[in-house]
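Worksheet for the structure shown next.
With one protein chain withheld, the remaining protein chains of the complex are depicted in position.
Our next item is subunit A:
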Amino acid sequence: MGYSFPEEALEHVLWFLSSDKDRNSVSLVCKSWYEIERWCRRRVFVGNCYAVTPEIVIRRFPEVRALEMKGKPHFADFNLVPEGWGAYVYPWISAMSVAYPWLEEIKLKRMVVTDESLELISKSFKNFRVLVLSSCEGFTTDGLASIAANCSNLRELDLRDSEVEDLSGHWLSHFPDNCTSLVSLNMSCSGSEVSFSALERLVARCPNLRTLRLNRAVPLEKLPNLLRRAPQLEELGTGAYSAEIRSDIYSNLAEAFSFCKQLKGLSGFWDVVPAYLPAMYSVCSGLTSLNLSYATLQCPDLTKLVSQCHSLQRLWVLDYIEDSGLEALSASCKDLQELRVFPSDPFGAEPNVFLTEQGLVSVSEGCPKLQSVLYFCRQMSNAALITIAKNRPNMIRFRLCIIEPQVPDYLTLEPLDTGFGAIVKSCKELRRLSMSGLLTDRVFDYIGTHAKKLEMLSIAFAGDSDLGLHHVLSGCDSLRKLEIRDCPFGDKALLANAAKLETMRSLWMSSCSVSYGACKLLGQKMPRLNVEVIDERGPPDSRPDSCPVEKLYVYRTVGGRRIDMPGYVWTMDEDSTLEFS
């Protein structure tokens, strides 16, 4: 071979590439580039833990330092995935404990993490620094104790939204006295009361602590003790925000907050007592992120609070804020990028607060940078959606949940097709969309035609026929994740667009009209897909082929069928027709 580009030079250049997309492109140029790239990839992201096996990852990337992985389908968050479905991390930890002794980071979402896994992590990786468990479950405070005790260089321990079995609060005391490396600690999901003095000493000896999210059990009157020892904090999650009304507690708290000049983000606020709110006013003007989604404050208190947060970029709040509070928000917070409004009474038959579509319209009018919305409400109109679309063509995430399924436009009683159609037409960079209300096949036509950058779509109680599903699968060029529940979508659209499924991460369909026969056919035709039928009524072949399956989860994989399925999950593969003939 003639002149060739020296490997060392290429490796040096690749060092600067952090994006997976870029690295994946590099590795496709030629065999030698593939080789060079795989030896220097340090971070791996696995969007679906069953799309690949630990062995395949380890074989291709021998020098990984950081793994990020996701497990269960998103609808598991809403109890649509039965217990024991899978997403166990242990096989990965076990394989990596041998292959990656220098592993530093593990970030997991919606996976089952046992104490055994945590203990193995704590003992296998000498340089372990970052553990993020987002919406995970399966572990207890004993597992946390092993992490605390054995990971001497731990920087981040973040348990956001995970379910931990609280056997004892003593786990925190397992951090050794010489552990001073903590940068981020998020224990907000834990229920147990930790030893406060252990917490205090830990905070005091970690000078780089930037994020501290406490759990509900940490009392408000003790919060100043922590704040005084960590005035460099940038993100704080309070514990319960309530205490006896006493002026000494109040002034102590207010003074402690005033010392925290770097505070950018606040969360917590369980059981909030409004009298103590003014104690935190001194930090409001610097806040960029505020999570009040647990704060059962009423509209006047909420309005007063957000009106002072002029730098706010992200607000999560309950619908107690009402339309008037959102109007105040739109006037005061011109930098707002993300708004999430959660329902205070999701199962009540009647509205309990004065929050309507108007609140969202105001914010879309007043906040030019608004690009990410999650909004629960009880009424919506096409006119409002059209206005929002016109105001905010820069929207990239739009999730609207009208609490009652299939409600029409409350003004015209028409479906909300035109409204959502306006959103996808106007918001050309839209990446994520969740819809609700009365919707016909027409809205899917609009989506297939216009939503070319859409990556994730969530549909519930919508559509009339297979045509709806066909529009989406055939039109949405960038679609990666599609999740559908309770829609009259069946076999035809699914089978006609089978090839599309190989270009996506996953498809979820529950309570639709997909027959067992179609699932078998799909599994047969598409060997690189795992077609999994979830049915708690028993083996699907005890029912006719035409019988619809309860739930269907289809995902592309190079790992073959999985071997850890519970009794109610069946994989449809090439052999399935042979087994049941």
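Quick note on the criterion: contacts are C-beta pairs under 8 Å (C-beta built on N, C-alpha and C of every residue); 3 or more make two chains touch, one makes a residue touch a chain; residues count from 1.
Here, contacts and distances are computed from a predicted model.
Taken from the listed names "Auxin-responsive protein", "Dynactin subunit 4", "Large ribosomal subunit protein uL16m" or "Tetraspanin", the protein name that UniProt assigns to the chain not shown is "Auxin-responsive protein".
Checked against the hidden chain, the listed residues A:Ala95, A:Val273 or A:Met565 yield one contact partner: A:Val273.
From the set A:Arg59, A:Lys123, A:Lys261 or A:Arg537, the residue in touch with the chain omitted from the display is A:Arg537, counting the whole complex. Screening A:Leu28, A:Val98, A:Ala349 or A:Leu413 for touch with the missing chain picks out A:Ala349.
Within the whole complex, the absent chain has one touching residue among A:Phe376, A:Phe398 or A:Phe489, and that is A:Phe376. Summarising the interface, subunit A meets the missing chain with residues 75, 77-80, 161, 189, 244-245, 270-271, 273-275, 293-294, 296, 342-349, 376, 401, 403, 405, 460, 485-486, 536-538, 542, 544.
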